[in-house]
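Of the protein chains in this complex, all but one are displayed in their positions.
== subunit A ==
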Amino acid sequence: MKTMMSTATAALCALSVAGAATAQEILILAEDVPAGLNYDGPAAAIPSSQQGMVTLLEPLVGYADGETVDGVVVPDFDTFEGRLAESWTYDADTLTWTFNLRQGVTGCGGATFNADDVMYTFERAKSVSGAAPIGWFLSNVASIDGFGPEVFGDDAAAKELGDSIVKIDDYTVQIRQAEPNALLLPVLTIFGLLIFDKETMEANATEADPWSHDYVNNTNAPGFGGYCLESWAKNEQITYSSFPDYYRGAPDATRVSVRRVPQSSNRLVVLRSGQADLVTGLTPREYNSIADVDGLTVAGVTGNENLFIHMNFDVEPFDNIKLREAIAHAIPYDQIIATGYFGEATQWNGMVPSTYPGYAEVAGFSYDPEMAKSLLAEAGYPDGAGLDAFGEAFALSYVAEKESTLGPIVNVIQTALREVGIPATLDPIPQTQYGDRQLVRRDLPFAVNDQEKPIGVDAGYAIQLFFVSPENGGLNNMVNYRNADLDTMWSGARVDPDTASRDATLAQIQEMLAADVAWLPIVEYRTQWAFRDRVSGLKWYPDNSIRYTDLQISE
């Protein structure tokens, strides 16, 4: 009993320091840890899962570092540099890219990287054997030959790689496109085409699961990244240890533990206490509350996160351009920036993220209630008379799970709209229901949206994703915007090999979209992180995941 008591005492004494990371180990607190590590699996759309994928796997190419903004390095989207591919050439006549692969790269499992790993990764993507075929989707977006919708048919041959991706030798791979398309290199940087370690993957395949989806969903994602998976308890914690032989140099943080802490206020409290090194997913108010705390840094960049109002062209009265313009002038942009984002946002004068290649600034709307009223009268609804007839159309939907962030903003919008006579009400709905109505039914009349981040870093891709008609290649035209001229122009830009002329067409498209108020862009808000002063080296990536290999840890 005495021994037991002394053990207990010793243990409890030790607990006062338990949890604090040692010199090169860091503890990160996040909303969640990966639910899966398979980008063709069920958890691929979840940001915390993507964070796990980019930690363990490497891309063929990446973006070069650009300028440093407020202590955070942002990518130079005009300059690609090699990762697992060391160099590449492009033959415009045959639409063929030749990638020279890096030699001497090894993975956590001991395998050596070569062309077989690249071939395996694309074969797996084309097998469309996972729950969500992201690898195929990205290859399709980049017009890789043979990656068309035919892979979903019954013809087994259509699922085989064929001659569009060819291994020339152990360190050379060729990829052929079906048409000129500027998106090949951008998609190769994305988490959905990161390269697997074929040897380990095949060692964990089964007859029922030849592409090792179960293994990657639940056990590990073997690749050639800077970290190896040490332990992983879904819904609780994931721990990575640094890989000393990482081809880009051993990471500074030797061990990274990511703990799931659902309550953002608890993440904040633990960071302030000094027991955590970095936290993500705080509300703007919480980031603001620690902006001046000694020993802590709040860093952020204007990356690709934004807020816009969605008005459905298939729902009356949003098909009325004057009404859409009236709403645009009724929104108090500055108040939203101050109230909702504590100044960490700027008005969004664009239709695609302002950091993306091909972005063109468009004329923004100003807050002018008198003009809003005048436009409302021109729309046929003086002082809002007659709008009550549209019933639920003015129920402003937003994702209920984001209440702490969006709540103050939708209240500002509702008040402002009511002041000019628009009978807006609030309609918080669960994320899944929101996604269903946005993506599948496309029947959300009126909504506030802050979660659209095109994974392809390109204005043309963003336009295809959101504004092109579905029958002409559009993917997620959630507001049912249809413009035949735009579709034609985009089709031309998509295969235009001349960057200057492509950008000019894309700029023209963005002006058309702004003039039609296809979306009502409100703000671009900063992607933020809070961390202790001993952490530095943070870089921003378009997937908003941190690369732990970038981090520098001081004593």
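In this section, a residue touches a chain if its C-beta (ideal position, glycine included) is under 8 Å from a C-beta of that chain, and two chains touch if they have at least 3 such contacts; residues count from 1.
Keep in mind that, in the parts below, contacts and distances are computed from a predicted model.
Novice: If you had to name the missing chain as UniProt does, which of "ABC transporter ATP-binding protein", "Sodium:proton antiporter", "Dipeptide transport system permease protein DppB" or "Acyl carrier protein AcpXL" would it be?
Specialist: UniProt protein name of the non-displayed chain: "Dipeptide transport system permease protein DppB".
Novice: Could you tell me which of A:G107, A:G130 or A:P317 touches the chain that is not displayed?
Specialist: Considering the complete complex, A:G130 is the one touching the chain left out.
Novice: Among A:T172, A:N288, A:S374 or A:N476, single out the residue that touches the unshown chain.
Specialist: Answering carefully, the residue with contact to the hidden chain is A:N476.
Novice: Touching the absent chain in the whole complex: find that residue among A:N38, A:Q174 or A:S397.
Specialist: The missing chain is touched by A:N38.
Novice: Since one chain isn't shown, list which residues of subunit A touch it in the complete complex.
Specialist: Contact residues on subunit A toward the absent chain are 4, 7-8, 10-12, 14-16, 18-22, 25, 27, 29, 35-36, 38, 41-46, 128, 130-134, 136-137, 140, 149, 152, 213-214, 217-218, 231, 233-237, 257, 259-263, 265-266, 269-270, 272-273, 275-276, 401, 430-433, 435-436, 438-440, 451-452, 454-456, 465, 470, 475-476.
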